[in-house]
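Note that one protein chain is taken out, while the other chains of the complex remain in position.
Chain nomenclature is as follows: A and B, assigned in order of appearance, with residue numbering initiated at 1 for each chain independently.
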Amino acid sequence: MTFRVHVRVIPRPGLLDPQGQAVEHALGSLGFGGVRDVRVGKAIELGIEAATPAEAEAAARRMCERLLANPVTEDFVVAVDA
Amino acid sequence: MPRIAVIRFPGSNCETETLRAIARAGGEPALLDYRDTDLQGAQGVILPGGFSYGDYLRSGAIARFAPVMGPLRALAESGAPVLGICNGFQILCEAHLLPGALLHNTQQRFTARPVDIRIERTDTACTGHYTRGQVIRVPLAHGEGRFVADEAPLDALETANPVALRYVTVRGRGLPANPNGATRDIAGICNPEGNVVGFMPHPERLADPVLGDDVGLGFFTALVERCRGAEVGA
Partner (left out) sequence: MTVMVEPQPFPGERPVTDDVVREHKLNTREYDAIRTMLGDRTPTLTELGIFSALWSEHCSYKHTKPVLRTFPTEGPQVLQGPGENAGVLRLPDGWAVAFKIESHNHPSAVEPYQGAATGVGGILRDVFTMGARPVALLNSLRFGPLDDARNRYLFAGVVKGVGDYGNCVGVPTLGGEVRFAPGYSGNPLVNAMAVGLMRADELITARAHGVGNLLLAVGARTGRDGIHGASFASEDLTSESEARRPQVQVGDPFTEKLLLEASLELIHGDYIVAIQDMGAAGLTSSSAEMAARGGVGVELDTSAVPTREPGMTPYEIMLSESQERMLVVAEPHRVDEIRAVCQRWDLDATVVGRVTDDGLFRVVHDGRLVAAIPGQELVEGCPIYTPEAREGDAAVARRARQPEGTAPDPVTALERLLDAPTIASKRWVFEQFDGTVRGRSVATPGGDAGLLRVDDTPFALAMTVDCNARHVLLDPYEGGKGVVAEAARNIACTGARPLGITDCLNFGNPERPEIFFRFREACRGIADACRAFDTPVTGGNVSLYNQSPLGAIDPTPTVGMIGLLEDVTTAVPSHFRAEGDAILLLGRTHGHLGGSAYWAEVLDCVGGPPPPIDLAAERALQEVLIAAAAGRLLVSPHDLSDGGLAVALAESCIGGPWATTAFGAEIDLGRHAESVSDEGWLFGEDGARALVSCAPERVADLQRLAGTHGVECHFLGLVGPASADLEVRRDGSHWRWPVARLRAQHLDAIPRRMAAPVSAGED
């Protein structure tokens, strides 16, 4: 069956995220106070053919390691819809 | 001499050549800051190219909230000429002073090259110095220049005829005419009144005969004359 898989790719902790920094600054100047540690990444949705959710998740992880995320600069989180 | 302001946002980088083009076209150039809350008597405004706020989040998305955008909107609504070039066009779209949006180029790469554009209408604030249908070659340089709008408004848009510039193919050039995948080859548009204009190409970079051509100067000459006309009319 096809599983809906959600992948979130986020700059690794500690790594400079100029985009997150600019967004944080802009939110502050628009009056949104108390916003901290803004990180800007990517959300990717995939339909994956697999026998089980675990299999779909494992496949998505392999895709992240090979292509979807840059292992040098980005972390990823994989979630499979029930 | 009509005073035309160029607004510098953090990350703007085409303000110098834009100011120079205004001066060469006979206008009085004035450099304003994005934090300014009045336009210091400018009769027309140009939002220059560059990467305001690094193009982070979406190009133009953060700049639209700058303090200067309030008086700019008022000036636009009064019918005075407002021109956005490249990043300036992106800001005008984000600020809803022009319809549509500019997305990443289809090829997902920054593209810098000359393009041939056709002047689709000459009754806008800055195209009166060309003839309708004239094709000119000017530089272009952007990563997010693919103009899109919903199909329905696009038809309405085209009916009202606000497409100012379109990319066209010149035979034998060996390059796709449309450099970014823009809907209907749209390079630039204007509002129904024609006083707010935005486009992606950079005519201000080709406004000095020493560089081989000054075909881009016409946009600035037209803008200066439009302001001068308004001055006389007032």
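The rule we apply is simple: contacts are C-beta pairs under 8 Å (C-beta built on N, C-alpha and C of every residue); 3 or more make two chains touch, one makes a residue touch a chain.
Bear in mind the structure is a predicted one, so any value in this text is a computation, not a measurement.
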Legend entry - Omitted chain - touching chains that are shown: A, B
Inset, instruction - Kindly state which of the options B:M1, B:A74 or B:L211 is in contact with the chain not pictured. - result: B:L211
Legend entry - Selected from B:P2, B:G50 or B:G128 as touching the chain missing from the view: B:G50
Legend entry - Touch list for chain B against the chain that is not drawn: 10-11, 13-14, 16-17, 20-21, 49-51, 53-56, 109-114, 139, 141, 143, 170, 172-175, 202, 204-208, 210-212
Legend entry - For chain A, the residues touching the chain missing from this view: 11-12, 14-18, 21-22, 25, 66-67, 70-73
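Heads up, the rule we're going with is that only the chains that are shown with their structure count from here on.
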Inset, instruction - Between chain A and chain B, tell me the centre distance in angstrom, where each centre is the average of that chain's C-alpha atoms. - result: 35
Inset, instruction - Would you mind writing out the residues of chain B in touch with chain A in their complex? - result: 53-54, 56-57, 62, 65
Inset, instruction - State the interface residues of chain A toward chain B in the complex, per the touch definition above. - result: 18-19, 22-23, 26, 29-30, 40
